[in-house]
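Read through the structure below, which is laid out as structure tokens, and then see the notes.
What you see is the complex with one protein chain gone and the rest in place.
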Amino acid sequence: MRVLVLHGPNLNMLGTRETGIYGTGTLDEIDAELEKLATELGVEVECFQSNSEAALVDRLQGSRGRVHAIVFNPAAFTHYSIVLRDAVAGLGLPVVEVHLTNVHAREDFRRQSVVAPVAAGQISGFGSDSYLLGLRAAVALASREAAAGV
Amino acid sequence: MRVLVLHGPNLNMLGTRETGIYGTGTLDEIDAELEKLATELGVEVECFQSNSEAALVDRLQGSRGRVHAIVFNPAAFTHYSIVLRDAVAGLGLPVVEVHLTNVHAREDFRRQSVVAPVAAGQISGFGSDSYLLGLRAAVALASREAAAGV
Amino acid sequence: MRVLVLHGPNLNMLGTRETGIYGTGTLDEIDAELEKLATELGVEVECFQSNSEAALVDRLQGSRGRVHAIVFNPAAFTHYSIVLRDAVAGLGLPVVEVHLTNVHAREDFRRQSVVAPVAAGQISGFGSDSYLLGLRAAVALASREAAAGV
Amino acid sequence: MRVLVLHGPNLNMLGTRETGIYGTGTLDEIDAELEKLATELGVEVECFQSNSEAALVDRLQGSRGRVHAIVFNPAAFTHYSIVLRDAVAGLGLPVVEVHLTNVHAREDFRRQSVVAPVAAGQISGFGSDSYLLGLRAAVALASREAAAGV
Amino acid sequence: MRVLVLHGPNLNMLGTRETGIYGTGTLDEIDAELEKLATELGVEVECFQSNSEAALVDRLQGSRGRVHAIVFNPAAFTHYSIVLRDAVAGLGLPVVEVHLTNVHAREDFRRQSVVAPVAAGQISGFGSDSYLLGLRAAVALASREAAAGV
Amino acid sequence: MRVLVLHGPNLNMLGTRETGIYGTGTLDEIDAELEKLATELGVEVECFQSNSEAALVDRLQGSRGRVHAIVFNPAAFTHYSIVLRDAVAGLGLPVVEVHLTNVHAREDFRRQSVVAPVAAGQISGFGSDSYLLGLRAAVALASREAAAGV
Amino acid sequence: MRVLVLHGPNLNMLGTRETGIYGTGTLDEIDAELEKLATELGVEVECFQSNSEAALVDRLQGSRGRVHAIVFNPAAFTHYSIVLRDAVAGLGLPVVEVHLTNVHAREDFRRQSVVAPVAAGQISGFGSDSYLLGLRAAVALASREAAAGV
Amino acid sequence: MRVLVLHGPNLNMLGTRETGIYGTGTLDEIDAELEKLATELGVEVECFQSNSEAALVDRLQGSRGRVHAIVFNPAAFTHYSIVLRDAVAGLGLPVVEVHLTNVHAREDFRRQSVVAPVAAGQISGFGSDSYLLGLRAAVALASREAAAGV
Amino acid sequence: MRVLVLHGPNLNMLGTRETGIYGTGTLDEIDAELEKLATELGVEVECFQSNSEAALVDRLQGSRGRVHAIVFNPAAFTHYSIVLRDAVAGLGLPVVEVHLTNVHAREDFRRQSVVAPVAAGQISGFGSDSYLLGLRAAVALASREAAAGV
Amino acid sequence: MRVLVLHGPNLNMLGTRETGIYGTGTLDEIDAELEKLATELGVEVECFQSNSEAALVDRLQGSRGRVHAIVFNPAAFTHYSIVLRDAVAGLGLPVVEVHLTNVHAREDFRRQSVVAPVAAGQISGFGSDSYLLGLRAAVALASREAAAGV
Amino acid sequence: MRVLVLHGPNLNMLGTRETGIYGTGTLDEIDAELEKLATELGVEVECFQSNSEAALVDRLQGSRGRVHAIVFNPAAFTHYSIVLRDAVAGLGLPVVEVHLTNVHAREDFRRQSVVAPVAAGQISGFGSDSYLLGLRAAVALASREAAAGV
Partner (left out) sequence: MRVLVLHGPNLNMLGTRETGIYGTGTLDEIDAELEKLATELGVEVECFQSNSEAALVDRLQGSRGRVHAIVFNPAAFTHYSIVLRDAVAGLGLPVVEVHLTNVHAREDFRRQSVVAPVAAGQISGFGSDSYLLGLRAAVALASREAAAGV
């Protein structure tokens, strides 16, 4: 089983920007934690970050047939990118939306996710653990689909 | 370490009501899964369900000094019970809000949680796995607080 | 055939509070009228009033398999109790929402019912006749379901 | 005692259009059921359908002094015809608003009635029974007014 | 100079319906007052009332080339009939919107006029005097246009 | 009979500012027209302009017992000065709100008048004629009140 | 194959009213263009205009079994006539909504169509070409339904 | 004279929860201050706290004929409990709404009180002094009613 | 200790305008009551009324260093004068907002106070007692600040 | 004459994603149909798809002087890309907005187009025929501009 | 060339009130900086502060023919004084709106300026530099108008 972990815009700056909000861990550290958990769970992960909506769309479209589930942190695109929403909706794969911070405890506009209605579920507020829990969720969903012969 | 799992109103009917939305598993089965995972993680869980806002408030208030974290599915109270919000806000314990269904993919009024802004984070959409992931998140948060000597 | 008549909060004060709005009849008088009509229609009614959301939820949940239809005046809960909405939605029984007053001719907030979308129908504005019409409607719905072998 | 039953636009197509929503009974069948109940109740009914707002206004205006109460299904006009609202408000007769379907469980715009605030009450969701219950309600209101010498 | 006075729906009931709001004068009495003022001002008036949106549209369309200005009380249509708005906008004649009552001191929905933005001006709140002032305004506007050779 | 004509802020610039919107006539010319009409109608007028909300309030308060009616163009205060609204509401005199332009055909914020709900009526869109019609309306209202012995 | 072309209110004034917005072509010219294209496409068209909502409803209801598709310009009714919406929804025929002007580039209220959600599609902004494109679309839809044996 | 002081949900935690917002005084200390002031004013007070909406309703209903006024801090229920609003409205006793904190300076949702429109008045922002001022206000209101023989 | 009592616009008319809403007491009577209570409490009060926003601002600005607290009834300015809000916010003195009437039980626009978020607290609905309670609150706040050496 | 056909994001997945909504035809098939119609109409088309907002902007900007009209399906960008709106507005070429589906019959957010107000017109709901009709419309617009010597 | 610098309400308290938000510089210091820059730019400035809306209006009206441009900080009036907006709109002079703070980063109500739509431009967030930049902008605008012979 193979899981794509997709990091949205500005996440490449993790650990350097607004550390009061996002913490001091870097994206590489998160990816390493994910690799470690993947090994534990007996699955493969591939991690990809981009600041570009189009690159994220391309990666989502290209994941069909290649991965069994996706862990997706759309970052700021969460709140307005209907293009990403449609890319997710068209995939036919379980997508788990994750956020480092508790988006419900920040600015009003962060409470709305245009991606969530087409994702399988959402995990927010646990820092890098949001990704690890997201990977567990993704694996569980993909396993269930595999078991069901979907 | 001890974690309280709090089930809100109508969850006692799980497995019998609206199975198309909530699935056929019962609350006892979820509690059993939680017990099993708790054992694995080396923590204790106590589970409590109530249809009563006041009973849930009492349980939240009474958990201070008795548990280290809480996994809370406020069910329909999620969307309007400011009383529960204030009870959570006043606790000084990490509270993980969980939902069986993807509340963002249902009726509009289910997209708003009055509890979320005072919770540590939110997990929704993974059926009984929402609880299991919530337990992991709660344990992680409590461990971190313990480590930090909070 | 058995019909539960459920009276929401403050209805126990009927005939004493705000008689300009709600009239001078008491709840006991309404229950007596309902008993009389039930006899006429050849059905049984049981009447229950509570000021407690949880008690109303418990009664709704407990009515499954015991009654064939419900006449429900959620009173002030009409406008915000999603807990009661979910309890109604999960019942699998025809529920007729009734109101003594014309809720559409009062304060703005009384025009919205969170229960109505999951009820079979709504009757409002006819004083105690709202209940009597509600009983007729409930009996008709239950008879039809019985006839259809639902 | 005489009761006018007023059917709004598109109700002449009943039984042929959108039968999934409105059922397969025709307007003639509803009128026949009304006649039968009227006989039972010892009152007279006259039924009138029109697709024209002006014709409905004319009929409402013309009913003064001729009938003692009105059962009115404004259909799609319910949601915007302030002209009909004003015609009802100016009548000085009890008007019972009825709807075949549960308007609160359909599109958002169907939840608002501009007529309801000036009607005596509203009955919705019981198919042709909405009319029968409406006739009972209208007769009760007119009897009460007669008794009070209004 | 010739002025059309157009009375909207339910105004034929003036003096009989809701006299607490609209007064006890009849439409014929208003028309007589208008005739008298017209004579004083040396102009002709023609008065027309209809409950039908289409009839009002037809009369507006037909007034081109026949009258020099219009005094229009759209009554309840004021608040939603975009059809009448478009009919007025397309006329190329000064139209004075009048209302018997102070629409700004009644229900919220009466504060909005969809006709006003395409009318020359609006007069409301002076009972039958609204019409008389409206006739004066219409004559002044038409005289000015005549003087300007429009 | 004596009528106060009250001109709100910026009206002293009439004829010089935004002549495309407000025309080229000056406030003195309007006052002269008002004087002339007053003579015709056998009443006295006094005209007062101020850019100051407080001065307008003072003049309104001071008019009690001195004048029989008021013609008031609150200009830009129309849309937000609740202080002026309360001053008008407390007067116990008929106040006619007038506007040179058709406020309903301009910016959205000009469609709302906080003064209108406590005025007797409103006249807008007829240039200086709005004042003349307003004077006629004021005189009529005051005459009626005098006749009624108010 | 037979197509009904339905013109809403005020369209009879085309070429004479607001030519800056709607152009100088008349409705007869549009009907002639439609006839010509119909001949080209080997279908029949019938054209009907009315200022009356009821007449448009009657024509829509009467078109069942007589025509295979409808091209409908509801004009100002587009924005509020739920009666027409329900008439369209109940037809079971493909209805193509057309507008001469780009309704999205005009007043805010013209951006909303209550008819569009129950139409097959919408074409707006191309002057009389909107009708011609609409006829092509209608013929294509009807042909496809015919081919599918609907 | 006897005054009921009613404390809403979570107020039992006063002095322990969110002391940055609510201060470090306990509810018992507030009750003691109230007792002391009551003695000074020559009245009796009874204090009651509950986390339960139903218990608060019961206490309000039961206070009729037993007390002469009520000081009520509905806490989080302030913002949504229409049940409590209706219980207050039906009492026929002066009810003074009090809040420890300045609810207008906190989250947006705390600015709205569904209870306030049916209370006699509201006092907020003075910590435990809000209760003391509330008691004075309640005694004054009850004295006035007594004097007026209400 | 010295307290400024500031009365906003139209309050000079107290006892004469809208006595049904504001009562028959005059402002002088309120000031006298305040003087009396001040003597009782061993403090000095100075009272000032103005219809002018600027005069109120000047008085607020000038009170720094001269008084220890302020009781402020902004009257109609409550709902829109951000200038007064900013003047209050910049003072560094405890300001108690008071209202004679229960602003929450009147027109919608009176429920919003732009001043409240920067005031210490708010007291409304108790007639002249609102001022007396406000004076007590102001004295308590100033005493506490004095005690704390602020 | 040359027409650019611009396909927005995710349209490259046509025929594979959400076929229940978008059908099973591929983008290549649509392009082939367009080529065929272009030949018929004696014009040239060039087709371009991109998931990138910037690439679409570049192509729009680069089309000036190269093509005479544009058929543009902005897909999900329709609802928020003000960048594309501004690119279209700045072109000085007729742009026809097309949509495969009836965007007015889907989620609320799809009813708003930020591009439409600056496009010449909009065609939606006819599947691949939307493009063909769009090509006809574009050619007609460009021909008219050519004829007018624009 | 002569530029008027207009300071709105509460700005006379600069350097003493809310220094955390507005800094410790005084208005005199800002005026001195402006004088210095004016000398540099070869223009004259006159500075005027008032807490009174009317005084600001008078100064704006009086500046016609006396100055060539205006730098205006309407302070709290920015958000509601339509009177000032109209005074600015009627001037026919370039007006540069300036703010010390970044109004977009503060309370929601500070994001809206009713003056901005009629100003030439807006500069906010740079402390006293906002004024200096404003002066430069004003001089540039006036020079351009002079050059164009406006």
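To keep things simple, chains are lettered A, B, C, D, E, F, G, H, I, J and K as they appear, and every chain counts its residues starting from 1.
The criterion applied here is as follows: contacts are C-beta pairs under 8 Å (C-beta built on N, C-alpha and C of every residue); 3 or more make two chains touch, one makes a residue touch a chain.
Every value quoted in this text rests on a predicted model; they were computed, and no experiment measured them.
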**Message:** List the neighbours, among the chains on screen, of the chain that has been left out.
**Reply:** A, J, K
**Request:** Give the residue, chosen from K:1, K:32, K:55 or K:118, that touches the chain omitted from the document.
**Result:** K:118
**Fill in**
Touching the unshown chain, chain A contributes residues 9-10, 12-13, 16-18, 50-55, 75-77, 79-80, 109
**Request:** Write the list of chain J residues that the hidden chain touches.
**Result:** 52-54, 57-58, 61, 80-83, 85-87, 89-92, 114
**Prompt:** At which residues does chain K meet the chain that is not included here?
**Reply:** 102, 104-105, 111-113, 116-126, 129-130, 133, 136-137, 140-141
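Basically, only the chains that are shown with their structure count from here on.
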**Asked** What is the set of chains touching both chain E and chain H?
**Response** none
**Prompt:** If we look at chain D and chain F, which chains touch each of them?
**Reply:** E
**Prompt:** How would the chain D/chain E interface be labelled, same or different, where same requires over half of its residue numbers to be shared?
**Reply:** different
**Which listed pair, D-E, H-I or E-F, duplicates the contacts of F-I in over half of its pairs** = D-E
**Item:** Approximate Å spacing (C-alpha centroids) for the pair chain B, chain G
**Value:** 54
**Prompt:** When the centre of a chain is set as the mean of its C-alpha atoms, what distance in Å lies between chain G and chain J?
**Reply:** 23
**Complete:** Touching at least 2 other chains, the residues of chain D are 52-54, 80
**Message:** Under the stated touch criterion, can you name all the chain pairs that qualify?
**Reply:** A-B, A-J, B-C, B-H, C-D, C-H, D-E, D-G, E-F, E-G, F-I, F-K, G-J, H-I, I-K
